[in-house]
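Only one protein chain is missing; all other protein chains are in place.
Note that the chains are named A and B in the order they appear, and that numbering of residues resets to 1 at the start of each chain.
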Amino acid sequence: MPTVTTVGAAPAAAPTPTLRQRLSRWDVRISPYLYISPFFILFALVGLFPLLYTFWVSLHQWNLIGGQGKFVGIGNYSYVLEQPQFWVGLRNTFSIFLLSGVAQTLGALALAAVLDQNIRAKTFWRMGVLLPYVVAPVAVGVIFSKMFADQSGLFNALLDKVGIGAIGWHADVLPSHIAIATMVNFRWTGYVTLIFLAAMQAIPREVYEAALMDGAGRVRQFFSVTIPMLRPTIIFVVITATIGGLQIFDEPRVFDQSGLGGSDRQWMTVTMYIYELGWGPQKNFGRAAAVSWVLFLIIILVGLINFMITRRIAASDAPKSPPPEAVATGTGANPDAAAAHRSTNGAATGDAPGPRHPEVTL
Amino acid sequence: MSSAPQVRRIGLRPRRKNLNGNRPGWVTYLILTVVLILSAYPLYYSFLLGSSDATTIARTPIPSLIPQGNFVENAARVMSSDIKFWTSVLNSVIVAVVTALSVVFFSTLAGYSFAKLSFRGRGPLLVFVVATMAVPTQLSIVPMFIVMAKLGWTGRLEAVIVPGMVTAFGVFWMTQYLESALPFELVEAARVDGCSMFRTFWHVALPAARPAAAMLGLFTFIGSWTSFFWPFIVLGSANPTLPVSIQLLQASYFKDYSLILAGVTMAALPLIVVFIIAGRQLVAGVMQGAVKG
Partner (left out) sequence: MRTRITTTAALVTAFGLGLAGCSSSGQEGDGSGKVTLTLATFNEFGYEDLIKEYMAAHPNVTIEHKKAATSNEARDNMNTRLAAGSGLSDIEAIEVDWLPELRQYPDRFVDLKSDSVKDRWLPWKVKQATTDDGKLIGYGTDIGPEAICYRADLFKAAGLPSDRDQVATFLGSTWEDYFAAGKKFQAKSKVPWMESAGSIFNAMVNQVPNAYEDNDGKVIATENPQVRQMYDTVLQASKDGLSAGLAQWSTDWTSSFQRNGFATMVCPAWMLGVIEGNGANVKGWDVANTFPGGGGNWGGSFLTVPAQSKHPNEAKALADWLTAPEQQVKAFQAKGTFPSQEAALKSPELLAATRPYFNDAPTGKILAERAKAVTVVPFKGPKYSGINDAMQQALGRVDVTKTDSAAASWDKFVTAVKALG
């Protein structure tokens, strides 16, 4: 057990700090910055540099192969905002995002609640829900193509038998969004479920016991105990789901063989539009960069909105920093994990694993 | 250390009935079974097609539920084809393990700081971390590649490992978890006992974070294992990871899905193993309940 000792000089009166004390104080002051620095250092390399580079590119005429052209200022931005395709992409992105995000969050909450019980073979069931996440996008693409094919697909065959008739999954806008949302939900619901489950496991049983003694049934417990205690996690999920959901790329890209989002751009998302501008026939890196920045700002904005909406869902407002007493007594007021949410000009992470991180899969 | 006895108090939660007095009923198990079937189907499907052959696959849009039995043969073809299978397995293992360990460590370190330590700029910095997730990454491929080229890392595993060593998601996740799972008084107790900052972290924060860390490690491992595009761009087929080399099975104008999906199934098997290992961690109790009890 380390004890406070003096080093070097003869023991002095209390006011003069010993070397050890000074070291300790430095330890306290510097350590936090030291501990968070790995992230920021790495981020400077793989996030900040690409971000600034992208901004620089967006201000120029820039061909992917040809390189830097002349300075055009906001020319790329105004071009992009005038393109109907950009707005179609935005529409599709939001539509798919809502269809998938809401379904996933609610479904995952319900599923986590089911899994939170004292079931046999816990590991088996809990890991089971994560299985879709494990399967390579190639396989998922093949399976869902075969299921959603317009003429030779499983779903349309079934619909025909039942008498409803085939749906144009690759022809009409909303069906294509539903199909893609299904693919996304399939892959990610288990993931979100486990996140909620981990948080649910952290809720002390005593709180449930107290509620039970107050006469609350299971459903009431869920809404009055579980959800409020889960608020930070729900916020976390909503924010990460928003950020990831607005960048959906892989699933719509493999939905058909051309990867362009349908002959009428029925399901082209904004990230697909970026990729098409930059790597497609145009190879217009400058325009692609402009769309990237616009999307970035939109994500920040929508993230903020979602955060504020989700905050209201649970009961009380909580102070930002955790006062020790509140945490120690384990009462319901959990501090907000995400602290104050002010917008910043943030930046990109590298190609790191995370939720819906847009792996540019082909 | 004085915190040790407290830590030891945490054990597995005793198996007992639900709070509401009854075991989970058949409805619960029914729901779980349906979910499991839906979840497992894609993997099973890829196994089915991987046990079949190109002819049958072309003929029957919906595979029968019974595997055809060619799996071993197809697996052998995968391993003997020109795709550097074993190299890529080794590469994937190295990349995924190192990335997962590194992400867990650095994220917990940063998360602990954001959650429990007070320092100037804490709030805005955390927001900054979250905001960094917001930028579409398609375009960063080119600048990242330039960086890797300048460092001389193209074709080397560093190019894939280093960009992923700590993630905003990981930091955000551990911050959020530690805020509620690690009581401030435990930290205080350790500090009062004279622990340095790092020892406090090591002996108090890390154990508290275990379930979330296991989860993060699992997610990171899987994400790293299945990631395709960046390894493809920066490593290529000379030094591939598993998804890159499996993708090579698609080479040629006609795609033999029995071969491709046999490869996909084989690529998923190590993940199942990781599941089982990490799963135990996730089930093994939570500190919170013990402390508050």
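The rule is simple: contacts are C-beta pairs under 8 Å (C-beta built on N, C-alpha and C of every residue); 3 or more make two chains touch, one makes a residue touch a chain.
Since we're looking at a predicted model, the values are computed, not measured.
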Touching the absent chain when the full complex is considered, from B:102, B:132 or B:175: B:102
Option from A:28, A:48, A:119 or A:149 whose C-beta touches the chain left out: A:149
Options B:146, B:192 or B:276, residue touching the unrepresented chain: B:146
Contact with the hidden chain (one of A:160, A:214 or A:264): A:264
Those residues of subunit A which, in the complete complex, touch the missing chain: 64-67, 83-85, 145-146, 149-153, 168, 170-172, 256-258, 260, 262-264, 279-283, 285, 362
Interface with the unshown chain - residue positions in subunit B: 54-55, 58-59, 61, 82, 87, 90-91, 94-95, 97-98, 101-102, 105, 141-142, 145-146, 149, 154-158, 161, 202, 206-207, 232-233, 236-239, 247-256
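Convention: only the chains that are shown with their structure count from here on.
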Computed distance of Cα centres, subunit B from subunit A, in Å: 15
Residues of subunit B touching subunit A in the complex: 1, 13, 15-20, 23-24, 28-29, 31-32, 35-36, 38-43, 45-46, 49, 61-62, 99, 103, 106-107, 109-110, 112-114, 117-119, 122-144, 147, 160, 162-173, 175-177, 179-181, 183-185, 188, 193-198, 201, 211-212, 215, 218-220, 222-224, 226-230, 243, 246-247, 250, 257, 260-261, 264, 267-268, 271-272, 275-276, 279-280, 282-283, 286, 288-289, 292-293
